[in-house]
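One protein chain omitted, others in place.
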Amino acid sequence: MVEQTVQIVSNDLDSDLYYRLVARGTQIAPLVQPGQFAHLRILPMKEALLRRPFSVFQVLGDTFSILYKVVGKGTSHLSRMRPGEELSAIGPLGHGFTVPQPGAETPLLVAGGYGMAALYLLAQRSPQKGIVFVGGRRQVDILCEKEFQALGWDVRVATEDGSRGEKALITQPLTDELRRDRRAREVFACGPTPMLKAVARIADQYNVPAELSMDEHMCCGVGVCLTCVLPVKTNGAWEYQRACTEGPVFDSRQILWEPPP
Amino acid sequence: MVEQTVQIVSNDLDSDLYYRLVARGTQIAPLVQPGQFAHLRILPMKEALLRRPFSVFQVLGDTFSILYKVVGKGTSHLSRMRPGEELSAIGPLGHGFTVPQPGAETPLLVAGGYGMAALYLLAQRSPQKGIVFVGGRRQVDILCEKEFQALGWDVRVATEDGSRGEKALITQPLTDELRRDRRAREVFACGPTPMLKAVARIADQYNVPAELSMDEHMCCGVGVCLTCVLPVKTNGAWEYQRACTEGPVFDSRQILWEPPP
Amino acid sequence: MGASAVNLSVQLGKLKLQNPVMVASGTFGYGAEYSGLVDLNQLGAVVVKGIRLGPVRGNPTPRTVEVSSGLINAIGLQGPGVDGFIEKYWPFLKTLQVPTIINIWGTTVEEYSEAARRFDALGGVGALELNVSCPNIKKGGAQFGTDLQLLAQVVSACRKATALPLITKMSPNVVSVGPFARVAEESGSDALSIMNSYPAMAIDIETRRPRLGNVTGGLTGPCIKPIAIKLVWEAAKAVKIPIIGMGGIQNASDAIEFMIAGATAVAVGTANFYEPQTAVQVIAGIAEYLKRHEIDDIAELTGTVQIGSD
Partner (left out) sequence: MGASAVNLSVQLGKLKLQNPVMVASGTFGYGAEYSGLVDLNQLGAVVVKGIRLGPVRGNPTPRTVEVSSGLINAIGLQGPGVDGFIEKYWPFLKTLQVPTIINIWGTTVEEYSEAARRFDALGGVGALELNVSCPNIKKGGAQFGTDLQLLAQVVSACRKATALPLITKMSPNVVSVGPFARVAEESGSDALSIMNSYPAMAIDIETRRPRLGNVTGGLTGPCIKPIAIKLVWEAAKAVKIPIIGMGGIQNASDAIEFMIAGATAVAVGTANFYEPQTAVQVIAGIAEYLKRHEIDDIAELTGTVQIGSD
C-alpha cells in the first residue's frame, strides 16, 4: 500500500460512457496484483470529499490504467481531466484474485460492464488460458473484447438487447458451458451485485469454485472506517468483513447474500 | 440590474497579481454607470458559495471588463479560467459616481491599487478632463497609467517604495495639488479604506466635495442580506446603509469613520 | 401527463399556496429588491426579513462570513420596525399575487403578540412566522425556541392576538425537536418552519479575532442540510400540522428530499444570495420529478420516506 501523486498520461473515451485513464504511478504500478484497486482523490470535486475506488485495469512499466464508467460526480469530473493533471492515489489495495497455478483448473472469467477491468490482469497473468464471458445491457457495455482475444482467450459475449453476441444475461452462456463440462473449472467474476449473486448460485449448483469481486461503497479504502462491510460466513456464525481489506475478492461460498436481521 | 451568463473573451495577466478579464455581457454592458460593479459567480469555487463583487473597469460594445487582483480563493480560481468559459454575472449594481456636468468642477481622481478600475469609466465619460492620482505600494501596483493619459488626463504617480513616481502615499501629491489650488475641484476616490479615510480628511480640510467608493465585504450584492452596511450620518443621527445599494459610492461627509458603540 | 395534470398547490392551515416553494426570511429582503431579477408571482410565497415592533439597527460588521458549503451570519435583525415596514415595503408587497408571510420577533412575549396584533389589523397578510430561534440577538430570539414554557407562552399569546395562520420557526439547537414541535402545535401553530440557522463561530487565525462583529452567528447553507432533514423527519413524526422544510436547499432534489422526509412546503434561503433564480428553478424541477414518477399531486410526496424493508 502506497500513497502517491500520479500524473495522468491519457484519459480517453472508450465507448459511450466508458473512459480509459492511464496514470504514471511509479511506486504503485509494480505492486499491483489481479483484482486489486486504486483509491483516487479527484481534487476538482471540492465539496465531495471522498476518494473513489477503481480496479487496476492494466499495468505497463511504471504506469497503470483504469477503465471507468461515468456514473456521478467523481467520475464525471475525472472524465474532464486532461493529461498532465494530477490525482492522489492510494494503492494497490485489497485482497485480489488467486492467480491459477500452472496445470490447475481452467479459468472461466465472468464480467459485467466495467467488471472487465478487474479481470484483465488475471487473464494476462494466468498460466492457463480459458474463457471470458462478457455481458452487458447493450453493445456499448461490452468492453475490451479484442484485448482478451489478443491474450489468446476465448471470448463469449451476451447482451440483454441482443445488439451484440447472444441475446441473454451473461449467466446463460456460463450455465451452458458448465452444463457441457463442469470438470476442472474455476469461476472468477466481477460485475453488478445481482450478476455476482447469480454466478454464485450457478457455481454452487455445478459445484465449481468461484471467486467474486464485490462492489461495495467505500470510504477510507484501507480498513479503518468499516463502511464497506458485507456479511461473511465464519464457521457456523457470520461477521461483517471489509470489502477493501478482506475483499474485494471473496470465495462465493463465504458470502451471505441475505443480510441476517 | 440583470442576471446573465457571460462568456470570457480574454483573461490576461496585467502585472504581478493583477489580471484583466473581458466578458461578453450583452445585457449588462450597455447599462453600466461609472463606479458600478458586477457580482460574479465563479463556479469552480464549489464549496465557496458566494459571488464576488468587481467594479466594471471598461465597457466596449457588448463586452465589459474587470481589473482584478488575486487575493484569495475566488480571484485565484478566476485567474485560471480561460476564454470561452462562462461566469454568472449580476449587474450593473450599486450607486456609482456622479459624472461631472459640463463646466462643473475639475475632477481629481484618487486611486489605490485596483481602485483604478472603478475610476476609468468616470474619467472616460467626464466632459472635463482632470488629474488622476495613482498610488500603490510598489511599481507593480500602478495600473493603467497609459490608458488614463490616452484619455488626455494628467496622471500623477506615487509609490510607497519610490519605485515609480514620487516616494510618498498618494495623499501627498493630492494635498500638494489642493494646497496649490483648491478652487472648483471635486475629488473622486477608490481604494483601500485607510486611503479613503485619509482622502476624506483632506477633502474636509480643504473643503472640497469628495465621492468615495467604499470597499465592504458583500454577500447578496443586491440589498437583501444587510452584510455590506456601514454607518452613515442622517440628519443628526446615523444608520447602517448598504454599500451594495446606497453605495458603493458615498459622499465623504456622510460617512461615520468611527463605528459608534 | 401534461403539466396541468400535476397539482403543486399546498395548504398551510387556512393559507393556500400555488406551489410549495417559498423564500426564507432574511434571504429575500422585502421582495422588492429581487423583483428586477425574479418573477415573484411564480413563488409559493414571499417571506420577509424578521420584523420587530420598533426599528432595529443590527449588529456591528462583519455580519457574514463564508465557510465550507455554507455561510455564518450575524445580521442582528436590522429592520425598520412594524411602522417602517408598513410605510416602506407593504405598498409593494400587497400588490403581489402570491401571499406575503411576515416573520416577526421580539424580546418579550408582549412584543411578539403586539406585533402579531398589528399585522392582523393591517389586513392582506398571508401568514405570520414567529421567529423564536434567531441565534444572533442577546435577548429573546433563540431562548424562546429552546425553552418549552417560553415557547408555549409566546405561541399562545400570538394565537390569541391574531386569526392569521401562525407558523412557528423552530430552533435546531435542542436535544430533541419532537417535544418542541408538539408544544408549538398544542399552543396553536398552524405550521412549523424547520430549521433556523445553527449557532456557529469562525476565527481569523492571523488577527485572532472572530470573523463576525457579533462574535458568534448562525450557520446556514448546504452544510446544514443533513441536520435539517433529520429535524424535519423527527418533527413530522411528532405533529400533525404541516412543516416548511429549509436548510441548504440549492435545487429541486434538495427540496424533494425535504418533502419525502415530511415537509409539506420548503423555503430557499442562502442559495438566493448566490443564485437568485433558485426558487423558480426548484419549482420547475419538482414538477418535472412528479411527472417522471407519475405523481399527480405533490401531497402524495410528503412524508413518504420508506423505513425498513417494506
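A few comments on the model shown:
As written, the chain order gives the labels A, B and C, with residue 1 at the start of each chain.
In the analysis below, a residue touches a chain if its C-beta (ideal position, glycine included) is under 8 Å from a C-beta of that chain, and two chains touch if they have at least 3 such contacts.
All of these numbers come straight from a predicted model, not from anything done at the bench.
If you put the hidden chain back, the residue from A:105, A:216 or A:251 that touches it is A:216. In the complete complex, the hidden chain is touched by one of C:8, C:43, C:229 or C:279, namely C:229. Those residues of chain C that touch the chain absent from the view are 67-70, 72, 146, 173-175, 198-203, 205, 207-210, 215-216, 219, 222-227, 229-230, 233, 248, 253, 256-257, 260-261, 289, 304-307. Listed for chain A, the residues touching the missing chain in the whole complex are 1-3, 41, 47-51, 88, 90, 216-217, 219-220, 222-227, 229-230, 239-240, 245, 259.
What we mean here is this: only the chains that are shown with their structure count from here on.
Set against the Cα centre of chain C, the chain with the most distant centre is A. Centroids built from CA atoms put chain B at 57 Å from chain A. The centroid of the Cα atoms in chain A and the matching centroid in chain C are 47 Å apart. Each chain gets one centre point, the mean of its Cα atoms, and the points for chain B and chain C are 36 Å apart.
In chain B, the residues touching two or more other chains are 47. Shown for chain C are the residues that touch two or more other chains, namely 68-69, 222.
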